[in-house]
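Missing here: one protein chain of the complex. Every other protein chain is in place.
Naming follows writing order (A, B, C, D, E, F, G, H and I), and every chain is counted from residue 1.
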Amino acid sequence: MLFHVKMVVKLPPDMPVERANELKATEKAMAQRLQKEGIWRHLWRIAGLYANFSVFDVESPAQLNDILMQLPLYPYMEVTVDAMCRHPSSIHEDDR
Amino acid sequence: MLFHVKMVVKLPPDMPVERANELKATEKAMAQRLQKEGIWRHLWRIAGLYANFSVFDVESPAQLNDILMQLPLYPYMEVTVDAMCRHPSSIHEDDR
Amino acid sequence: MLFHVKMVVKLPPDMPVERANELKATEKAMAQRLQKEGIWRHLWRIAGLYANFSVFDVESPAQLNDILMQLPLYPYMEVTVDAMCRHPSSIHEDDR
Amino acid sequence: MLFHVKMVVKLPPDMPVERANELKATEKAMAQRLQKEGIWRHLWRIAGLYANFSVFDVESPAQLNDILMQLPLYPYMEVTVDAMCRHPSSIHEDDR
Amino acid sequence: MLFHVKMVVKLPPDMPVERANELKATEKAMAQRLQKEGIWRHLWRIAGLYANFSVFDVESPAQLNDILMQLPLYPYMEVTVDAMCRHPSSIHEDDR
Amino acid sequence: MLFHVKMVVKLPPDMPVERANELKATEKAMAQRLQKEGIWRHLWRIAGLYANFSVFDVESPAQLNDILMQLPLYPYMEVTVDAMCRHPSSIHEDDR
Amino acid sequence: MLFHVKMVVKLPPDMPVERANELKATEKAMAQRLQKEGIWRHLWRIAGLYANFSVFDVESPAQLNDILMQLPLYPYMEVTVDAMCRHPSSIHEDDR
Amino acid sequence: MLFHVKMVVKLPPDMPVERANELKATEKAMAQRLQKEGIWRHLWRIAGLYANFSVFDVESPAQLNDILMQLPLYPYMEVTVDAMCRHPSSIHEDDR
Amino acid sequence: MLFHVKMVVKLPPDMPVERANELKATEKAMAQRLQKEGIWRHLWRIAGLYANFSVFDVESPAQLNDILMQLPLYPYMEVTVDAMCRHPSSIHEDDR
Partner (left out) sequence: MLFHVKMVVKLPPDMPVERANELKATEKAMAQRLQKEGIWRHLWRIAGLYANFSVFDVESPAQLNDILMQLPLYPYMEVTVDAMCRHPSSIHEDDR
């Protein structure tokens, strides 16, 4: 099952650089693990914004929920979630 | 170059069914051609809405513009466009 | 899998009464069938608005999508969809 | 009578973890008590958001008001309230 | 039980004057009946807008719903509904 | 002359309880004085929100302005003001 | 008593030119009469928009309401109304 | 004097093609004349939208107003206008 | 040339009273100077809001920009700016 997630990150400008870098590093490590597992299927930066469009391939809404809640940067995010499915005009039989 | 496009379609409810089906058929044909050409890289239906999230891989903003303007359903759409690029946490070297 | 759906219906005021009643009757029949099948789990009227909050229990986003698209009143609706899951403070083990 | 309530929680990211956990624990205890009493009839997590959709079965708006104001997390919430009633297409005679 | 209702009326400018006047007359008659019955407790015009703030004193959300749905001008309205209750700073013991 | 005022109060969650209670007490005293003087004609709590709908009966916009600016909680409020007048469908000759 | 009114006019593009000109002419005549009477104190065009900012000097909200409702273009307007009063930093003793 | 103008065009989908083309042709002719006169200094298409960002170099707001009101497509546009001036970080002495 | 400016002031509630009064005093002095110079042509308080509608008569957008940026309260303001010009229905030949 696919979820489209838009994440807009707003870190407090006065956050110590080390703290920010630590958060970003752990976020990156988690994101890359999930990508390798095929769960975080797409991750694109929205050009010019500290934000991304992502596509998650999960077993259930609950799994998506648990993943997002564990993201180190989650407390600093505005998140929008939309469930997706195969489009009738898609040339793929599955939901690529 | 990648563009994320959200298309929300609002056909007039009193449009004759034949006309609507004709529009949808030509839209589908064009969408499938562009998918086969690798231009319309992703096309997902937003579950429950007559809307989609798409990812276009084009040479320039002008090419994206020309493509969208030629979509038969374009006059009935609310369109949002965002340029995208590779995310620093992506495991891919390119912009998949 | 649960989806929360808000449906706001806006029928054209000059629609012939018979046509409106016909749409509402077929909508009601479909809604009642789906409720009996346990798919349309909850259907409440938002007091004072021609709108409802509904909870659907479906197999996939695709199934939700197909159901909503077949609703006779769908072309006259503004629809908002949110995926839901069990809340950590729920006293139920499942997603009631 | 039924009220649909959407609660979006925004805890300050720099709140000490102990304080946050304490708030969440007392919130959970209160929520579970009210669920057992049949007042907090439904509590679902909106997948991916620190937010929930709830349905309260109360005697009056005043009772709803008192309950929500006493929630430990209330000062950190954006709350939307809608009164609900039985939908004319519901298969139930009451407002389930 | 009190409900605060904001009604913004938008009649099609090209509606025949007789039809508009007929709607307004039947709306006025119904409004005045409900005021006399103590149900439509307050009805004020928002100065400069074809809109009103109203306060309804009803037995239940369902009763409010039925009343509003029967207003002749309802199909031409944008309606906002909020449940109200006695304010802790009110000098009245009841919900005047 | 009548003004409809919506006040949404947002106290900083980390404000010392004593300070908050002191503000609320002085606010309540002022509100009750103005109600007794017939200036603050109606004060209702919006059920579930730390907010109220009020109706002020004042001599001029300036008087309304002075009153609201002196409310102890004013700096913590989002305020919306609408002038009102007698509705053509009101059964009252005045602006009750 | 002063009211600030923003009027955004949206005439149907397919309205016959004669009908539009007739509406505009009667609107202009009424506007100029009210300006000469000192009621419509200021009337400015918002540059580039078919819209204006106006300041009305009236006896009561009811008078403002009656005036605006009689404007020939009113059915084609989006209107925003704000009551105003003398600013504490104004160099005028009155509300110029 | 510079004005930044965003124009979003929404032609009725059922407008006869000839009529639409005629409007677009006269619009184009006027736009090109104004560009040659240095008044319409910049005209860019927003990629993927039937919309443009423009920069006008005019003598006064009144001149901008007159120009925009004469655009054949104006009745079908949503227009946003912002006055601009030289930025303190610009390398130009004038307002290029 | 005329600019309509809406200024909504939001001072931090915990700002020391002396600091706030100092800001307001210097703001008032500057505002009164500019009013005497005929630049700040109108300044009205929006009744009930810590906000004003102002009309500035300046030589250019740059002059408006410089003035507003120097206002002591500017960092605490939400500002909206609209250029204005003489309305075709105005009884004045100039832009009063």
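List of remarks:
The rule is short, and it goes like this: a residue touches a chain if its C-beta (ideal position, glycine included) is under 8 Å from a C-beta of that chain, and two chains touch if they have at least 3 such contacts.
Small disclaimer: the values here were computed from a predicted structure and weren't measured.
Contact with the omitted chain, checked across I:L2, I:I46 or I:L64, is made by I:L64.
The chain not shown here touches chain B at positions 1-3, 60-62, 64-65, 81-86.
For chain I, the residues in touch with the chain missing from this view are 3, 5, 12, 61-62, 64-65, 68-69, 75-76, 79, 81. Where chain H meets the missing chain, the touching residues are 2, 4, 27-28, 31-32, 35-36, 42-48, 52-53, 55, 82-91, 95-96.
Keep in mind that, in the parts below, only the chains that are shown with their structure count from here on.
Taking shared numbers over all numbers used, the chain A to chain C interface scores over half, which places it in the same class.
Here E-G and C-D are compared, and the pair linked by more C-beta contacts is C-D. Chain centres here are Cα averages; for chain D and chain E they lie 28 Å apart.
Counting only residues that touch two or more partner chains, chain B has 45-48.
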